[in-house]
Structure formats: C-alpha cells, structure tokens
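Attaching a single structure in structure tokens format; questions to follow.
Missing here is one protein chain; the remaining ones are kept as they sit in the complex.
Let's turn to chain A:
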C-alpha cells in the first residue's frame, strides 16, 4: 500500500474518534504560559473553537493514535472485523499536529484515544508518551484528555493522570448483559476496576496537595465516562440508575450519553436505525436534574412511562411536574429554593434571581416574565403577588397547554 499522508491519516483517525461525545475542556486547574518555555493556558471555562453541523462543540483535537484494534466490539467502527481503512500516527506526529493547531487558536488541546494494538499496556504507554512529550519537551500548558484502556496495567493508568487534565474510561453500555453481547472482549469488572483506580489516585493526590503544595496534580479535571444509548434494550430508567451509581461510586465529573449512530460497515448485531437524537437530549436533561436541580435518581425515574422511557415530546422536568401536580402551584414569594427549582421553565439562574429580588419586594407576574423565557410555560405552576393559577394546575389537558406545540418538529430539527 502506498504511504498515507498526514492528511489522509488525520482524516481516518479523526473519523474513527468522532463517536466519543465528550470534547469538554473545562473545569481543570488554572494555568498559563507566562514564565514558561511553551504555550498554552486553561482558565476554568472551556472554549469551543468551532461547531460542526452536528451541533457538537469542537474544543479539542480528538483523534485516535491508531484505529487498528484487536477487540471486536460490535458498536465500534474500529472493531477488528470492520472493513474500515486503518492508519496510525506516531506519538511525535500527534504532538506536532496538536501544537500546530494550538498555535493557530483552533483548539484548547488534545483528546487522545486509541484502538488496542499489541497489548493494552503497550497501547496505554504510547498514549502516555504523547502527553509526556507535550508536557515535558514542549512545556505545553493546554488541555489534555487521555482515554484510558481499562485492561492496561493500573500503574500506567496512574501515570496518565500525572500528564492529563482529564482521564476517562467508557463503560460503553448501560447494562452488563449489553456489554457481554456487544463488546465480547471487554469486562464490566475490569472497566469498573480501572475507574476505581483512577478515583483513588485523584483522591490521594488531592489529599497529598493539602499537605504539600508541591505534590503533583492528578487529573485536575477529574474523570468522565460514556454510555451508548439505543444499541441495546436498556430503558431510560436503567440508564439514569446506572449513571447515578457511577456518579456516586467513582465521583465522576460527567457521564456522557452517545445516541447510537449508524456507522459505515456496521455489524449485523446492531439495530439499523438510530434512536431519535432527542432521546439523548432527554437523558442529558435528566442528568442536569440530578446534578443541579436536586432530583434524586428515583425521582427522575418517576418521570418515565411504564416501559421506563422518558417522554420525547416534553422534557423530564415537565413530565415530573405533570405527574406530581399536588406539589404545585409554588409561591414565588415564599417557596424555598428546592421547590422553585422544580417549576418547569425556571432555571437555576432564574431561581437565584427570584430569591435575590424577593428580599426587596413582592414579585408580580410581570417580574417573572422578565426572568424567564416562556411565561406561558411557568404560569400554571406558580403563584405570584397578582397571579393564582386557580384551576389551571388541575386541568386534565394541562399537558397539551404547556407542551411544545409542534412535537413532530423536534425530530425534524434533530434529524
């Protein structure tokens, strides 16, 4: 075969990496390149340097070191049995690309993953080598996210965290049965074991830094994971439950959901049609409810239907409110923060503004209108100085009143 150019390999290895949803570059330690020999900074808030027409943020150079792989996971375009084109980069080539892109302000840093070649530990060593060259030889102070190979030596997983801002290990599928069927070479126990190793290393490094300021930082942006939605039979309730267990057990920063998407040369085991993208969106909304709105996992699961699925036409917060109407209306002038956060259409910012403003005066409906996007959506659920929904909250057809008017447009938009 003729030697592939860097351009061709970049195409193959970026294409192979795009099924990883995360491109976050936020939440790490603050750094800049002043007084250094290289370039780069991280200032807390991540930056999306471009958006692709799939609506996803492009913050990092997200590529695989190689898409050769000895594993045969059905959902993966890089599985052994796929006829996809193969390519590999040397660690130095990835370093050069990262720096060339970073200098031109295309990216915040690098998100590096890899197919498994030779052995898991060998692959992991190669990934770490890229991060090492960037940090040690080029004094690169931008963001690095390393995907960890769960089957690799725990020692290597621990070394990755010394160079990377974030490490992640994908749990891949929400259920163990799904993993066994679709990723026959992976084991749930091994994945969770590796996540445990990373968690322990993060906690240990944080403790050490409390005692000695010079102790090395370990993955300051924490660890995250990803689940594929719609490739197996897991319901939304299963997925929400699994995510909350993962958050608790491994102190994850984020659980990403990736709606299973058709891939070229797909395995026959997979469903042909993708799940509606809106399902992924609803799962992210439920994730938000648990992380920022004080909902317990069980409460989000209450918003699902008999089959354990969240409604697609309305968001999970509204679905919950419609099921538990006795909790409404909520008085904007007296209700505690937790109760206000449950009002569909009131976000965290609006609730904070209400709490601050009502210390000064009693709020009227006009005031609420200035703080929210859609007064029509929140009105049935709250009481203000000059407003009482009376019978509205009890109306049987409330759902049709507050649900988005053209439900079918959602999928059209998402398609």
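A few comments on the model shown:
Please note the rule applied: contacts are C-beta pairs under 8 Å (C-beta built on N, C-alpha and C of every residue); 3 or more make two chains touch, one makes a residue touch a chain; residues count from 1.
Here is the rule we use: contacts and distances are computed from a predicted model.
The complex appears with one chain absent; UniProt names that chain "Type-4 uracil-DNA glycosylase" among the candidates "Lipid II isoglutaminyl synthase (glutamine-hydrolyzing) subunit GatD", "Type-4 uracil-DNA glycosylase", "Branched-chain amino acid ABC transporter permease" or "RNA polymerase sigma24 factor". Checked against the hidden chain, the listed residues A:19, A:284 or A:387 yield one contact partner: A:19.
Set against the missing chain, the residues A:146, A:173, A:219 or A:353 yield one that touches it, A:353. Across the entire complex, the residue among A:49, A:253 or A:342 in touch with the chain not shown is A:49.
For the chain left out of this panel, the touching residue among A:195, A:368 or A:402 is A:368. Not every partner is drawn; the one left out touches chain A at residues 6-7, 10-12, 14-15, 17-19, 32-41, 43, 45, 47-58, 61-62, 72, 80-83, 97, 100-101, 103-106, 184-185, 259, 261-270, 272-274, 277, 353-354, 356-357, 359-361, 363, 366-368, 370-371, 413-415.
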